[in-house]
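Presented below is the structure to which this report refers.
For this view, one protein chain was removed and the others were kept in their places.
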Amino acid sequence: MALSAGYAAAQSSVTVYGNIDVGVSKRSDTTLAVGRRDNNRLGFKGVEDLGGDLKALFQLEIRYDPDIGTIEGKTRPLFQGQSRVGLQGAFGTVRFGRGLTALQDSSSAFEPWRGVPSTAGFQTDLTVAGYNSQPLDPAGSSANRWSNAVFYNTPEQGGFQLNVTVASKEANGNPAIVGRGSLANPQYPANATLDSNPYSVSGTYNGGMVGAMLAYERNAAETTLWSVAGSLKPHPDVKLLASYQKQDQSHTMASNADTKAWVTGLNWNVGVGTILAGYGQKSPDGVAKTKQTCVGYEYNLSTRTYLYADASRRASAASVNFYGVGIFHKF
Amino acid sequence: MALSAGYAAAQSSVTVYGNIDVGVSKRSDTTLAVGRRDNNRLGFKGVEDLGGDLKALFQLEIRYDPDIGTIEGKTRPLFQGQSRVGLQGAFGTVRFGRGLTALQDSSSAFEPWRGVPSTAGFQTDLTVAGYNSQPLDPAGSSANRWSNAVFYNTPEQGGFQLNVTVASKEANGNPAIVGRGSLANPQYPANATLDSNPYSVSGTYNGGMVGAMLAYERNAAETTLWSVAGSLKPHPDVKLLASYQKQDQSHTMASNADTKAWVTGLNWNVGVGTILAGYGQKSPDGVAKTKQTCVGYEYNLSTRTYLYADASRRASAASVNFYGVGIFHKF
Partner (left out) sequence: MALSAGYAAAQSSVTVYGNIDVGVSKRSDTTLAVGRRDNNRLGFKGVEDLGGDLKALFQLEIRYDPDIGTIEGKTRPLFQGQSRVGLQGAFGTVRFGRGLTALQDSSSAFEPWRGVPSTAGFQTDLTVAGYNSQPLDPAGSSANRWSNAVFYNTPEQGGFQLNVTVASKEANGNPAIVGRGSLANPQYPANATLDSNPYSVSGTYNGGMVGAMLAYERNAAETTLWSVAGSLKPHPDVKLLASYQKQDQSHTMASNADTKAWVTGLNWNVGVGTILAGYGQKSPDGVAKTKQTCVGYEYNLSTRTYLYADASRRASAASVNFYGVGIFHKF
C-alpha cells in the first residue's frame, strides 16, 4: 500500500533548467584561474493553473561552482539560488521560503554586467555600496538572500511594480558580530534571534525605453541601504544605466558608518555581439575610495550560448587589474 | 571514444517529482517562524518493464528545508528520502539501499496528519512511542530510515501485504551511546559495528472500508517497538484512525525502559476541504506523560495544491501551544 503510492505514475510538471559558465581569468594579484563569470544554476520549477486567474508556483534552484564541481562556495545551501512556493493571481504574487530580497532582485537590472559576481562586474560591491543583506546568516553565505521570508510582488500595472520582502526573526546560525559590543559581549552573539524583522522594498518602472527603481532595505543587524537607479534606451540597441546608493551601518558602527556608491554604464548591441562598459565609485566614510572601470564583449553563438571577454581595473588602497574570457551556456 | 559514449543520446526514463510546503507558525515557546509542515521532496524515479511480469524500479529522493534552502536538517544525506533499486514481479518487490523501515513506512497511514513532522502531527513522537529506528546513525539523522538495507514486500493479496526490512551490521558513523556502559566504556562506542542485524516487519490489510497494521521492529541498539493500528471508514468522507505502540529499551536502559503510546483521530472531507483531528498520549516509565490534542483544516485548491491551518496543544512537564498556516504544492 505504502509502496504502490510511492511508485504511482505521475505526469511530471517540472521544468529542469539552468546555465553553466566557465572561463579562464587572470587577476594581477593571483595565478591564472579557471572559474565562473556568471552565477551557475541548475533549477526545477513549475506553474500549476488553478483556474480563475489563480496559479501555484514553485522554484528550487541549485547554485554551483563548475570549476570544482561543488555547490556554490562549498558550504552554501543546496538551493542557494532560491527555494520558494506561492500563489499568483489578480492580487499579485506571494511566495514563502528563501530568495533574493526585493532590493537585490530589482537592482541587478541596472548594473551593466547584469549582476554577475565576476571581478569585472559592479554588483557585489559598488551596486550595493558594500552592503550585506544577511549578516546574521552562517559564515560563507552570500550577501543578498533571506531565509525564512515572505515575498510579495504587486501585479505590474502601467509598467509599475511594488515588491516587498519580510523575514522572520528566527536565528539562522550566524557567527558572533562584535558591533558596538565587545568580544566578551558581542552586539550579536552567535546564532542570535533578531531584534526586529528585516524588510526590503523596491518600486520599479519598466516603460520600454525608460526603466527606474527606488529601493530601501533594513537587514538583520539593522543596517539600512537605499538605492535609486534608472535606465534609458536612446536607440533600440543601446541601453544606458545608472544607480546611486547609500548604506548606513550606524546600528553596529560607532563612527564612519556611511558608505555611498554610484555606478554608470551601457549595453550596446553591435551585430551578433554586445559591448558592455561601466564606471563606478564607492566612498566609505574614513576609508579609501574604490574606483572601478570595466569593459567587456559578448559574442552570441545562439540565444542560449555566448563567448565573452572582460577587462577591468579596480583601484582602492591597492589596484587590481582583471582579464577574463569564457563561455556561457543556458539550458 | 570515451567522449562520444558520454554524450550518446539517451531516451530519458526518469520522472522528476516532489513537493514543497512552506508556511508561518507560532509555538508558545519560540518566535514566529517560517517553515514546513510536511516533509519536502525532490525526487527522481523510474520503472523499466523487463517483460514476463518483471520490472526494475529505482527511486532517489532529495529531502530539503525550503525555508532556508538547505538539504533536510543541513547535515542529512542528499537522498534522505530514499535511494533504492530493485525488482518487482510475481514474488513481490525486493529493493536495496536506504529507505523507511517496514514499520515506519506502514504506520504513517494510521496517523491523522499522514505522518508530517510538524508539531501539529503525532508521527515523530506519539505514533512511534518516542522510538528511534537508527540510533547508530550519525548525529542529526532522522529517526525512521535504515541505510545498508534490503527491503521486501509481498504482493498485495486480498488486501493483505507483508513487508520486511533487514539492515547489515555495518558501522555508519554513530556518536558513542553510553547505554548500560560508562562514559569511559560506552555500550556502543563511536562508529560501532552492530552486534545483530536490525529488522522490521509489518503486516497490513487494506479492505477499502477497513485498514489494519501489525508491526514489530528491532533497531541497531536492540531497542524494540511493536505497534497495532486500524482505520475505519463509516462513511466515504470520514476516516477514523487509531494506533497503540510499545517501546522496550531494556537493552540500553537499566530501569524505566518501557514507553507506551496511543493515538486516535479522524480525517473528514467537507466540500473541497478536509478536517483533521486527533488526540494521543505517551506514557514513558517514570517520566511525565505527554498528552497531545490537534485540529487542522486543509483547503484544496486542486488535487496538487492546498492551503492548511493547524492548532495543537502538547502538555507534558511543560505545555506548548502551536498554530500554523501555509501552502502545500505537489509537482
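Order of writing sets the chain letters: A and B. Residues in each chain are counted from 1.
Criterion: contacts are C-beta pairs under 8 Å (C-beta built on N, C-alpha and C of every residue); 3 or more make two chains touch, one makes a residue touch a chain.
A quick note: this is a predicted structure, and the numbers were derived from the prediction, not measured.
**Student:** Which of B:Leu78, B:Ala176, B:Ile275 or B:Ala309 touches the chain that is not shown?
**Tutor:** Selected residue, touching the omitted chain: B:Leu78.
**Student:** Of B:Thr154, B:Ser168 or B:Gln187, which residue touches the hidden chain?
**Tutor:** Spelled out, the listed residue whose C-beta touches the missing chain is B:Ser168.
**Student:** Of the residues A:Ser83, A:Thr204 or A:Asn267, which one touches the chain left out of the display?
**Tutor:** The single option touching the absent chain is A:Thr204.
**Student:** When the complex is taken as a whole, what residues of chain B touch the one chain not shown?
**Tutor:** 1-4, 6-7, 9-10, 12-14, 16, 44, 46, 48, 50-51, 54, 56, 58, 60, 77-80, 82-87, 96-98, 145, 147-150, 167-170, 172, 193
**Student:** On chain A, what residues meet the omitted chain?
**Tutor:** 15-18, 20-24, 31-35, 42, 45, 47, 57, 59, 62, 64-71, 78, 93, 100, 105-106, 108-109, 153, 156, 161, 163, 204, 206, 301-302, 304-305, 326-327, 329, 331
To be clear about the criterion, only the chains that are shown with their structure count from here on.
**Student:** Based only on mean CA positions, could you tell me how far chain A sits from chain B in angstrom?
**Tutor:** For chain A versus chain B, the centre distance works out to 37 Å.
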